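For this depiction, one protein chain was excluded, whereas all remaining protein chains were kept in their positions.
This part shows chain A:
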Amino acid sequence: MITFDVHEPGVSGDILVTVEDDPTPFVLSLARTIRAACRHPDLLPVVEKSADVVGVRSSTDHQSATLRFGRGGVRVVHGVSGDADLVVGCDPATEFEVHALPGTPIDGGRLAALNAVLNPPLPSWQDAATRFWSLTGDDPGMPGQIVVKCSGSGEELVLGDGPAGVVLTGSADQLARTFSGLGNLFDDLYSGALSLVGTLPQLSVLCGAHWKVKFHG
């Protein structure tokens, strides 16, 4: 489910990741990514040490945001603030591999640190799926059970103990991305990166669950 409820505290480790009222999808995705970084032992210190104000501009559309690090938290708002210490570009499709903008030289170390924070390592597909289910399994319309099949290893994970629901199949990497809220579930089905045995209503609610993790996970 997409929700607009953004009043969740967003605490990850000792870092409080907050967003403005009525945030954009770009802001929510960035906040979720930083929260994921804060759960990683190697990246949490990077976030804690940073005091940068970072502007992020999408290179494919007009979305933009400002990340304000420091004082025990990260604040994410839409638009690039005039007091940004550095402004970087990103392609939202790569979630969020940042690059220097033309004519805006950036210290390589700083860019690498930012890239690390905005591209935290993915958990295993099993851990991601389990977390996905814990966040969405009780939402209205969700199937009572999701059977997740890894196309490479043949491993299978059953989420939920309700009546038989849907079967979702993909590679280990694809499953880890999907259950972590990356990409777009619908597009990944469309491209064949994932396959689903289920109904259209189940597809709808799974798309919503994916967005919930993408924006609030």
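Here are a few things to note about the model shown:
We adopt the following convention: contacts are C-beta pairs under 8 Å (C-beta built on N, C-alpha and C of every residue); 3 or more make two chains touch, one makes a residue touch a chain; residues count from 1.
Here is the rule we use: contacts and distances are computed from a predicted model.
Between the names "Heme exporter protein C", "ABC transporter permease", "NADP-reducing hydrogenase subunit HndB" or "Glutamine synthetase", the one given in UniProt for the chain missing from this structure view is "Glutamine synthetase".
Of the listed positions A:Ser64, A:Asn119 or A:Thr178, the one in contact with the omitted chain in the full complex is A:Ser64.
Residue A:Leu203 is the one among A:Ala100, A:Ala116 or A:Leu203 that touches the chain missing from this view.
Note on the undisplayed chain: of the listed residues A:Gly79, A:Pro123 or A:Gly137, the one touching it is A:Gly79. If you put the missing chain back, the residues of chain A touching it would be 1-5, 22, 24-26, 61-64, 78-79, 139-142, 186, 199-201, 203-205, 207-208, 211.
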